[in-house]
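Note that this is a trimmed complex: some chains were dropped, and none of the rest were shifted.
Chains here go by letter, A, B and C, matching the order in which they are written, and residues are numbered from 1 within each.
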């Protein structure tokens, strides 16, 4: 093995002697071809999907984004793999001798690479089982955001204010997809225990009716679920509504605004925490 | 191995030369057949289960949903597997040469794929042992919702407001099935320590009787369990009732509404947190 | 390997051609036999245990429930395994060819299936070591409930209000069995620091005596353990009693009810949190 390394060393030196220019030229050639290959590939893919739009049998719009990002991703992996093999060829370093050096490390490589395989298998099933598409709003491992790219190895999710999350597919334990067709807006509102519960429910019903009339991004108008919790110093009443995708938050903010107005108009006392004080003076 | 890659490369290039149209056509043909195969398969399965409904020996309704989702799921995996094999065949890339390239990676694949195997084995036993059916309300890994689909590899659970959860079967450590025949409604109500406990129990008994008479989704009418906890500033009294599946929450909300009314009518003071203040003026 | 898949494909197609009816018929035949086999097996098992009850040497009642659930469980696994093998036989797909396809995946299967083996081994020891029986009240991995079924692979536990928990035996790290012969009822009661501790202990002793006389589900009458904790604003005094299985909670509720009464009668002030306020006016 020592000889193999020495041989590598001599090759390495000889490269620097004469052939260095040729090799550099060859590598640049491959890199340029790779670069052009990707550009052309991307272009062809985009063009293909544009053509598709004129076709009679249409894929759902939602799937096309996923397919474009995926085919480009696969193309890139294939081209890079060929380029890497070609460059190694130029250096005339036989794979086998590298493997001989690695030899003892093959177990380590096997263990170390398992995450890579896990990522690709998971990625394959995410796409195959259509767990989510580009544009969906999902929650993965406690991170929420809009899916921006689905690849074989990683998924990219754009959060509202916490940047672009890049998650290896193998790390995805559970996906919660919040946008298949509709989203659910839910607002929990606290009321003091001493208020008249029927007056409050009447007021909330009025709000539900108003919202149903004034908004057009609702699929099923807001309804009152009832007293969903009774705590030490307040009642929780829950309103819910089925909305268009991504409209959940706007509806929730609208409900909150109107509830705040109702507190003012109907003179309902605010649900501040209450405490019963028993005084013992000790002067 | 280097030659294998170069061969791949040349094949790859040659594909782009002439045969590219034929190959594309072949692939599309397979995809179309696959697509049609699935559609027909799904139709046949649905029709079969419709036919079954006229049969004399009936499977329980609850199992049919599970069986439909499962047979479709298996059909899909089989057809896709055949399609993938056929497409690889078109490219004339022998599996064996790929495996030769993989070679060193077989250990990695073995480790990486273990999750896939784990998922399928777990999925098989979930179905085989009838842990839950489509339509059941379950809690899995802290996520609650209605089972929407049981597959060999994943289970889909629809939450009330947090979207569709997609859980790989191998990640399911413990299943809590809340709807086998009945659900249990439980409401804990706090009362101030200084109130008359017998008056409260009388009032709660009255509520139990009223609910038993007015609702028809109860299997075993609400009962008082007694003082289930005695905290620093309140007693906890628990009511419980066995209800029809999915009626648990409606019953609980009903109980809470009536208890709130009882507080008002019977003039029971609210269980606000109490504090005993000892004052020391320091002017 | 490619040929094996193509062969599978052709077989698959040929099945749809002519033999499809025969195959379907065969499968249904096997399913029916399986179904009947299980019914008869279940019946035989039940009958056997009924017969046993007339026998002279009696197994303890508590073990019979476990044995019935277990033998039915094993029977089922055996019959299903034979049925599955028979169906595969009909399709004439030799196991060996499947294994050849699997081939590379055998490592993955080995890793993936380890949980299954772990479950069965754990299950075997749970039964063998008599860790718990059907009907016992146990706590496993933070879940409490009554054991409803002990199988080779899973254990089913019925919670009071959180449904039926299905736990793979391999996930059971520690079992806490609360009902072997007796249960321990324990109530911690808080008293304000400024109260007379002897008066309180007298009152609690009175309660202990009353309960001992009035209840018949006690094995060792309630006793006072003494001041088990002294916190910033209260003393904790603990009562405990050994009760019949499953009577723990009833006894605890009874104690709490009587203690609340004692607070009222003896005019003991309630253990509300106390705070010493030092006032600094700043007008």
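Quick notes on this structure:
FYI, contacts are C-beta pairs under 8 Å (C-beta built on N, C-alpha and C of every residue); 3 or more make two chains touch, one makes a residue touch a chain.
Only a predicted model underlies this, so the values are computations on that prediction, with no experimental measurement involved.
With respect to copy number, the whole complex recorded in this structure file holds 7 identical protein chains, 3 of which are shown.
Convention: only the chains that are shown with their structure count from here on.
Set against the Cα centre of subunit C, the chain with the most distant centre is A. Overlaying subunit A onto subunit B using CA atoms gives a rotation of 50 degrees, to the nearest 5.
In this assembly, the C-alpha centroid of subunit A lies 38 Å from the C-alpha centroid of subunit C. Chain centres here are Cα averages; for subunit B and subunit C they lie 21 Å apart. Multi-chain contact residues of subunit A, defined as those touching 2 or more other chains: 278.
Put simply, subunit B touches subunit C in their complex at residues 78, 82, 85-86, 88-89, 94-96, 99, 106-107, 109-118, 120-122, 125, 128-129, 131, 138-139, 170, 173-180, 183-186, 193-194, 196-197, 225-230, 232-233, 235, 240, 273-283. Subunit B makes touch with subunit A in their complex at residues 1-2, 5-6, 8-9, 12, 80, 104-113, 115-116, 141, 143, 151, 153-154, 159-168, 171, 187, 189-190, 192, 233-234, 249-250, 253-254, 256-257, 259-261, 263-264, 269-281.
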